[in-house]
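Only one protein chain is missing; all other protein chains are in place.
Our next item is chain A:
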Amino acid sequence: MNVNQQTPMASPYGQPQPGYGQPGYGAGYPAPYAPYNNPASVYQPGAPPQGPLRGPPTSVPAPVSAAPQAYSHYGQGEMQNGPPPGSQAPPRPAVSQPYNQGAVNLSGPPQPYPQQYGAPPPMQQVTNQMTGMQISTGPPTAAGPGYAPPHSSQPPTSAAYSIAPHPAYTQGPPPASMAPSQPPPPRDPAPPQPYYGGPPPPQHPASSASAAPLPPPPSSHQSFPPTSYPGPQAPLPAGPQAPLPPGPQAQPPYAQGPPPPGSQPHYAPAPPHAHGSYPAARGPPPPSQPGPYPPAGPPPTSAPPGHYQGTMPPQPPAGQPATYHSGPPPPRAQMPPSSMAQTNHLPPGPQGPPGPLGPPGPLQQPPPQPGMQGGYPPQQNGAFGQVRGPQPGYPGPYPGQQNYGPQAPAPAAQAQKRLDPDAIPSPIQVIEDDRVKTTEPFTTGVRGQAPPLVTSNFHVKDQGNASPRFVRCTAYNMPCTADMAKQSQVPLAAVIKPLATLPPDETPPYLVDHGEAGPIRCNRCKAYMCPYMQFIEGGRRFQCGFCSCVSDVPPHYFQHLDHTGKRVDCYDRPELSLGSYEFLATVDYCKNNKLPQPPAFIFLIDVSYNAVKSGMVNIVCQELKTLLDHLPRENPEMDSVVRVGFVTYNKVLHFYNVKASLAQPQMLVVSDVADMFVPLLDGFLVNVKESRMVIDSLLDQIPEMFADTRETETVFGPVIQAGLEALKAADCAGKLFVFHTSLPIAEAPGKLKNREDKKLIGTDKEKSLFQPQVGFYSTLAKDCVAQGCCVDLFLFPNQYVDVATLGVVPVSTGGSVYKYTYFQAQSDRERFLNDLRRNVEKPMGFDAVLRVRTSTGIRATDFFGSFFMSNTTDVELAGLDCDKTVTVEFRHDDKLSEETGALMQCAVLYTSCSGQRRLRVHNMAVNCCSQLADLYRNCETDTIINFFSKYAFRSVLTSPTKTVREGLVNQCAAILACYRKNCASPSSAGQLILPECMKLLPVYLNCVLKSDVLLPAADVSLDDRAYLRQLLSGMDVSESHVFFYPRLLPLMKLEGDSLPLAVRDSEERLSKGGAYLLETGLHLFLWVGANAQQELLLNIFGTPSFGQIDPNLTSLPVLDNPFSKRLREIVDAFRAQRSRYMKLIVVKQEDKAELIFRHFLVEDKNASGGASYVDFLCHMHKEIRQLLS
């Protein structure tokens, strides 16, 4: 495999190399680098600066072109890697690069491996790694022969990258010194060189030479540490690398890389094919990249090449983890990144090919390190190259080793520093790449096709499968068997948002009326008519796509078939041609066989002392007056048929009779909270239009009536009971809006006590804090669901209110919880009102039942979200709004066939806001595969993370958070290890290879692990955690994505209509002289650097001085300048995008509030012990290696 890869690599590189023309490196590596660089550059824009850049540029271009292709491949499916037939080779590089880098980084530590893997993994990353590896390979070659040697040599190299790398890393690291392990590094450096020298003497020289230069560069590049790597790779980088003396060493390997050139040739041959994708590496197999991969097997997966470990075997020894750490620690943070980079670099480095890389290097990271770049490219390409080099030496088998070799070198450099953050997979890059790539509308007709990322704008054309706006899957190519699924550990799940709002340019699902008989369904499994039903016998019968049962077509539905066996009216009927549509349900689908009444909204307002004092009561009452004109309706021309009712409460409940015929509203006080009932029927739920006068009068009087209240105690359970009873009495479904302030301590059912106990955090008993305090609410929730009573809870707490318990009902009824801690009328009014407005107005269904049917072979086994289940199949939702999602996990209960794929149909029976009973059906078909590689090519990381986080957040109810965190890490490690083992081309064990489509898995996973729920900071209250926990359960993929990995936009330049390119969530990405906007879906921060330019401040705040900025601003001043205008537009656009209004918080650098802000810089280490991205990647790598060994 390796060989193949390498070869391919070579070829690809070869090509590129040519382009690069550079020295030895140039040839083979360049190409790869270039691509990498590109990506890299993208990622590490900053880095590029280096001289090497130039080189890169050149390379860049190449890559670019390549990139696109690559993307095409990759972009589409991760598949690309594999698939992308040769031609794309270049592109891949690009792609791969990014990945690789990421991968590399990982590999960094493990460098060697990664690289190697990289290589194998047709995946770029892999390749990168590989490259890195290769570099090491160079040495490895030596090693190859006898690992031992390589080891030694590699180690060094690897050291550079990773632990094993120690040596290698160490080398780099030594400086880094970071990790203890590193210490050894120093040696590494030496060794590496030697190694390198040894093996690739020639290179060495070169490298060394380069190295020499490198040192200097480092200074410049420092930040780029990554570059340093490159340094190694490309002499150019050397400059930058300077810091990375080791780098140089590494480089040497790269230098070797150069030799690779020689190898290149080898590669070249292969590459040609491989080109396209890393596979290119496998190029040989190139023909069908997959093919090549196949060898790699997983190769495609390899893409995932997250494998950083170029290091390979050597590393293992080293104990990569250490390396990683070491890597990172050393130089500045960046350095660490560099280490990461190293991984990447390594490859590059090794790649010497760096030459080419060099250029790229510049582009990307520390381009400075051209060398680095070289390194990178090497990794990717280079790696291969190197590998090849080595390969040559080594027969195919060890290619990996080779990788190591190369890596080693790079690693060496890295080792000194930490992984280069710029070298590890960058979410921003991935997002950006996908965004750029997504230009065509996404058509859903093709089975198993992964949709664009949630962060990209795209148009969807429904051609038979549900739009990704409705359904997203973790995998679009499901394993055929349970064994495969178990082996891969990849969760098979779908995130379904049944009532999602579509953009205006997409048609909402059509409403189909099949008449009195109701929707046509399969006789056996009851699946609804859909495009997967096969009409046979001239159209008289149809065969169910799910269970294969043959049913008769009712006469009124009969239609002739055309010559292809399709019904003639196929395209006239939404249910035969579309993925999503609605049926009009008949009375058989209604509760008690009675057509439903229009739903009702009941507003229940806390009027205790706190509520009045905070201004909440006043605001709610004022707002309701206008809000009532915006109740949901299906026909905008008509008045809403939703009826409304009002209740206020403290220790007792006050119902209001607002019958139209009354001159004044009447208040009915119910003090019997122990046994709640509704005191009136007629006059409680009214039509807004008819009772307008009375309602207005009531809303005017409520604040007055309770203005002087001194009642501080509240009840809660009876409040919901009251709403429920009212709906029961009116015999309709509906929604309760509860505005509540405090822990319900008054004597009543559902009374709670304060149980917040910080001492329990981190203990085995912590889970109890997430569980409801009393069983009362669970029972109540059940009753609510039975009646179709959805509860939305707006909390305004000043202290602990036990969200874990209060939230039980909302969460079980499809409702939402909103929390406005320390609510102040002035500052929080806007947020609250916007949330309320949106909540009231949003389209929703009531009394819903959701059922997921699947084709034989898989089964929906687990569900996550805000709902209630009384059996194992029916998801009952008292309310289902357009923002709520249900995540469904599937498990095999039989085999799936590749031919038919796997089908799923999600049917939601609900009552619309006009009281119509409907069925919404979403159909989804995905492919099935018997090769793991195919699985890994078609996964969607964002969705996986969505699933994992929901799973984990639910698990905290039953397990200690520590166990949950470990479980997550283990599963991810298993996924990646499986890929590495089965899909990535063989490479050094020290190399971290990530599948292309999962290369962000570690970074996102880290974000999940660091979330307040799983790893709370000291200042995070139990309520906050419970709140977030519940909140997440209903999030869709785009929300969970930004929630875990916030969007951070630099605001220095706002031009045109496009948004500035986001930067990664790390403090080091922030410039003191700038301002940034950070969005999490819940929070919106405007961070202002202490040295922000006057002009910027003037534009934003209208004040020239940093000191004059009011940190309490909640909205941006309206200034008449294009910048301000655009910024406000952006803020508005962000808000419009999210289901909850984000209050703007201005954070001044060095201000207290910055602590909160920093919490969202998720790539950094956080105060509560959350690992930095780099560290975590290393950790992950270690886990994977353990699994592999």
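Here is the rule we go by: a contact is a pair of C-beta atoms (placed from the backbone, for glycine too) under 8 Å apart; a residue touches a chain by one contact, two chains touch by 3 or more; residues count from 1.
Rule of thumb we're sticking to: contacts and distances are computed from a predicted model.
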The chain not rendered here carries, per UniProt and among "C2H2-type domain-containing protein", "Eukaryotic translation initiation factor 6", "Protein transport protein SEC23" or "Presenilin", the name "Protein transport protein SEC23"
Of A:513, A:552 or A:672, the residue that touches the missing chain is A:672
Among the options A:561, A:595, A:662 or A:774, the absent chain makes contact with A:662
Logged for chain A, residues touching the omitted partner chain are 652, 654-656, 662-672, 675, 677, 679-683, 698, 701, 704-705
